[in-house]
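To start, I am sharing the structure in question, which I have written as C-alpha cells.
Missing here is one protein chain; the remaining ones are kept as they sit in the complex.
Chain lettering (A and B) follows the sequence in which the chains are written, and residue indices restart at 1 in each chain.
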Amino acid sequence: MSNLTVPAPSAEKKESKIGAIWRAISVPVLAVVTGLIVGAIVILVSGENPISAYGALFTGSFGSPAAYVEGFSIWFSSGQTGALVRAFYPLTESLVIATPYIFAGLAVAVGFRCGLFNIGAEGQFFIGALCSAFVGYSLRGLPMIVHLPLAILAGALGGALWGAIPGYLKAKFGAHEVVNTIMMNWIAFRLSDWLLKGPMKASGFRPVTPNIAASAELPRFFPDPIRFNLGFFLALLAAYLLYWFLFKTTLGFEIRSVGANPDAAKYAGMNIIRNFVLVMVISGALAGLAGAAQVLGVDHWVGQGFSAGYGFDAIALALLGHSHPAGVVLAALLFGFLRGGATNMQSIARIPIDIISIIQGMVIIFIAAPAIIRGLYRLRGAKDDDEAVLTRGWGK
Amino acid sequence: MTHVLELRGITKRFPGVLANDNISITLREGKILALLGENGAGKSTLMNVLYGLYQPDEGQILVRGKEVQIHGPNDAIAQGIGMVHQHFMLVPVMTVTENVMLGVEPTKHGVFLDQEKVAKRIREISDEYGLEVDPDAYVGDLPVGIQQRVEIIKVLYRHADILILDEPTAVLTPQEVEGLFKIIHTLINAGKSIIFITHKLKEVLAVADDISVLRLGKMVGSADPKQATTESLAALMVGREVALTVEKEAAKAGEAVLVVKDLFVRDEREHLTVQGVSFEVRESETLGIAGVQGNGQTELVYALTGLLQAEAGEIHLTGESIKQATPRRILERGVAHIPEDRQRHGLILSFPIYDNMMLCTYYKEPFAKGVSLQQKAIFENAERLTEQYDVRTPNIYVHAGTLSGGNQQKVIVAREFSRPIKLLIASQPTRGLDVGSIEYIHSQIVKKRDEGAGVLLVSSELDEILALSDRIAVMYKGQIMAILDAKDATKEQLGLLMAGIHPTAEIRN
Partner (left out) sequence: MNHAISETNSAAKKKNRFSYGIVLIAVGLFIYLAFGLNTEAGLDAVFGLNLAGSNAALIPDLTVPALPVVYLMTLVAVFVGAYQMARGSRSTGWLVGVIAVTFIVAFLMWAAQGKSFNLTGMLSSSLVRATPIALAALCGVISERSAVINIGLEGIMLIAAQVAVLVATITKSLYLGLFAALFVGGLVAAAHAYLVIRYKVDQIVSGVAVNIFGAGMTAFVSSRFMQSSGAALNNSGTFPIISIPLLSKIPILGPVFFENNLIIYLTIILVVVMHVVLYRTPWGLRTRAVGEHPKAADTLGINVYFTRYVNVIAGGVIAGLGGAYFTLGSVGRFDEAMTAGKGFIGLAAMIFGNWNPVGAYMSSLIFGFADSLQVKLQILRIPIPSEFLLMAPYIVTMIILTGVVGRAIPPAADGQPYEK
C-alpha cells in the first residue's frame, strides 16, 4: 500500500520506502494494539481471561487452523466440501462484515477531506438500505442486469439525499453539519420506524420489510452458509475510484483545497458552497451504498435498528485510515475481523460484544492524540503533516 | 542615575531560530528608551521575555537594581511592568470597565464584581493623564485610537511604572500619533519610565531619550537621539545603506484597465467600509493606495477580486463589468492578486509547493486534461517557477508551510506572474519580509508595470507607496481623499490626507 505515503516521487528523500510506510502506519498500528490492551484490562477487571477471550476472537475472525486442516483433508479424500465451507466461514464472514464498513468509512473520510464532519453516516446508511430494499422487493420480474444496478443506485441516491440536506444547510446558512447530521439520524430512525410499521411492512407480525427479489441480490460465490458476495469487490472498487477522484482529478483537488484552506480555495476561484454540497452528496451516497451492500448482499430485508452503530464506527474508520481510501480499507478489514470474532468471543468466552466499542473509543483517542502513543512507545516525534482538517468549532 | 530596569545578556531560542542573542538594554528612570529594529529583529520576543510570556534561555532581568524572576504576566505586573501590545489585548464584546478590571477584580461582599468602583477609578485615571474614555462603552464599538487608550488605562490601573509600548503607532494616523506622544509626555511627567518599540525612524528621533537598535536578534548599537539622523539609524537597523527608491522609468500610461465608480462595500460584519470610491488604473501605470490600515483598503481589494460582493457602484475591467463576477471569472480576465494575508488567502500551507504553484489554474491545460490532473506538467511548472523566481526550497515536494515568509511570498508572486495578466493587485506585498525579499518583489512589480500591466498597489508603508507609484490615492474612512501625482506628493501632504485633513496645497486629479 504505497499509496499511504506522499503521492509524489521524491528523489531527494533519503528515507527508505519501508521507513516511510512505517512512519505512516506506526501510530495507527500502535493505537490499535494499545486499544486491544485496554480491552484486555477491561476483560480482566470483569473477571474473565483476556487470553482465552482474544483466542476466541481470533478463531472467530479467521477460522481455526484445525478446522482448515480437517476441511481440506475431507475434501481431498472424499470430495465433500461441507467441512471446508464451515472452516472458511469465519474468514469470509469477517470480509462480509467489512464490506459496509469500507463504504461507510469512505463516506466519513471524503467529508474530512473537505473539512466536513459527517456524523450522519448512520442515518444515510439506513435510508440507503430502505431505498434499496424498496426497489428490491417492489419490482418483480426484472432481469438481474437491470434490477440489481437499479437497487444499488436507489441506495446511493437515498443516502445522497440524506447527506445533501445538511450539506445544503451548511453551504447556504453556515449551519454546523455536526449537529444537523445528528438530527438527520434521528429523523431517519423515526421515519424508518414508521415505514417499517406501516407502508413498507411485510405481512406478518414483525416490523420488517419483505424479502427482496432474487434478481436484486448481490451474487454470492460459495455455497451456503457462506455469505461472501460481490459487494466486497464493489467496496474495493469504490475505494479505488475515490482515491482516483480525490488525488488525480481537478474536482478532488478542489475538495482537498476547500478542506485544507477554504479562504485560499475561494481566492483561487473555487466554489466553496458547491463543494460542500457535492462532498455531502458523495459522502451520503457512499453511506447509502453501505446500506445497499448490507441489504442486497447479506440480509435481503431491513428491520429496526438496522444501521445501529455504523455511524460512529465509520468515524473511527476514517480517523484510523487517515482519511485515505487505502487506509480506510485496511481499517475496515481490521474492524471486520474484530466484529466477526466478537460474536464468537461472546458465545465462547461470555464477553459482551460491546467490548469492541470500548476498544474503538480508545483507538479514536489514540489516533487523535498521537502524542500519547509516541510517548508510550518512545517514538520519534514525526511532524504531523496530515492535510485533512477535521472541524472548525460551530462554524461562523 | 538609577536604572529602573536592566536586561542583561538575554538569549531566547526557538526551534531553528535564535530570536534574541545576548541582548542587554537599560532603561533610565523617567526616560523613554526606544527599541528600534526591523520586523523580525527580535523586539517583540525581548519584550515578551520581559513580560513573562516567554522564559529566556539565558540572561538576567534587574528591576531597580535587584534581580527578579518573571515567570508570567502576574510577576511582571507585580514588578510594576505593564505592556501595551501591538495587537490590542482587549475583549471586544466586553465593556471598557470589564476589560480594565479583568484579572484584578474588586468585589462586593467578597463575591460580586464591583463595577462602580472600577469605573470611578477609570475616570480618575482619565482625568489625571488626559485619557478620555467612557467606562461603559463596549470596546468593539470604539475606534482604534480609543482602544489604545483603554490598553494604557489597563496598565495604569495596575499601578505600572514601567510601560512597554509595542509598535503603538502602527495603527494610528499621523495626527493620532501626535496625540499619543502628548500622552507619553504626560506619563513621563508623572514619573513613569517607558520602552517604546518601533521600526519608524522619525518617531524615535521625536520622542526618545535613549535608542537601542536590534538587528536579526542581536544588539547592534545604541545612539543618542541628539546626534543621530534617520540615515545613521537606518544604516544601523538594516546593516547597510538602504536604497528606499526603486529604479524605474517614467510611466507610459495607456488605456484604462480598471475603472471603479462610486463603489460601496460592506465587510463581513455588515459595516459599510468602502463608501463611494472612484478611480482608474491604466496600462503600464502603478496606482498606489496609501492609508492607515483599516480604512477600507482590504474590503476594496476584496470587492475588486470577487472575494466580497460590492454593495453598489461599478467596477469595469477592460470594459467589462465585474461587479457581480466570481473570483474565477475575474482571474480569467487577467487579474493577478497578491493577497494581504498570504497564509490565509495566498497559499495552502499543508499542500506541497507544486500544488500551490497551480492553485488558480489547476483546471486548465497543461495541468488538467478534462478532469484528470497531469502530474508531469504540474511538477515541471513548479520546477521551472522555483528556479525562475529564486524560491529557496529543498525541493518542490515540501509543504508551503515549511518555507520562510519571503519564500512563501515568492511562490505567490511566481504563480500570479506566470500567467498572462492585465492588472496586478498587490496588497501589502512586502509586509513582514526581509530587505532582500522586499527589493526582489519591488523589482518584479516594476517589471510587470513596464511590460504593460496596470498595477494597483495597496500599502500602509508610505515609503513603499512613494517608491513604486506613478499616482497615489489616499484612503481615509472608506473614501478616497485625493489622487496625487507621485512626482509632486510629499510625505507630509500624504500624512495629512491619511488623517482625513485636506492640505491647502493644490490637489490634482
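Some notes on this structure:
We take it that a residue touches a chain if its C-beta (ideal position, glycine included) is under 8 Å from a C-beta of that chain, and two chains touch if they have at least 3 such contacts.
Computed from a prediction, not measured in an experiment: that's the story for all the values here.
When the whole complex is considered, the residue among A:179, A:272, A:348 or A:379 that touches the unshown chain is A:179. Interface note: of A:42, A:67 or A:333, the residue touching the hidden chain in the full complex is A:42. The chain omitted from view is touched by exactly one of B:216, B:259 or B:312, namely B:312. Which of B:34, B:61 or B:101 touches the hidden chain is settled by the complete complex: it is B:101. Residues 51, 53, 72-74, 77, 83, 85, 89-94, 98-99, 101-105, 107, 111-113, 154, 262, 264, 272, 275-276, 311-313 of chain B touch the missing chain (whole complex, contact as defined above). The chain not displayed touches chain A at residues 42, 46, 117, 119, 169, 172-176, 178-180, 182-187, 190-191, 193-194, 197-198, 312, 315-316, 319, 351-352, 354-362, 364-365, 368-369, 371-372, 390-394.
Criterion: only the chains that are shown with their structure count from here on.
The mean-CA centres of chain A and chain B are about 48 angstrom from one another, to the nearest whole unit. If you check the complex, the residues on chain B that touch chain A are 305-307, 326-332, 337, 339, 344-352, 354-355, 359-360, 362-363, 368, 371-373, 379, 394-395, 397, 399.
Interface residues of chain A, counted against chain B in their complex, comprise 6, 8, 10-12, 248-251, 253-254, 256-257, 260-261, 263-271, 385-387.
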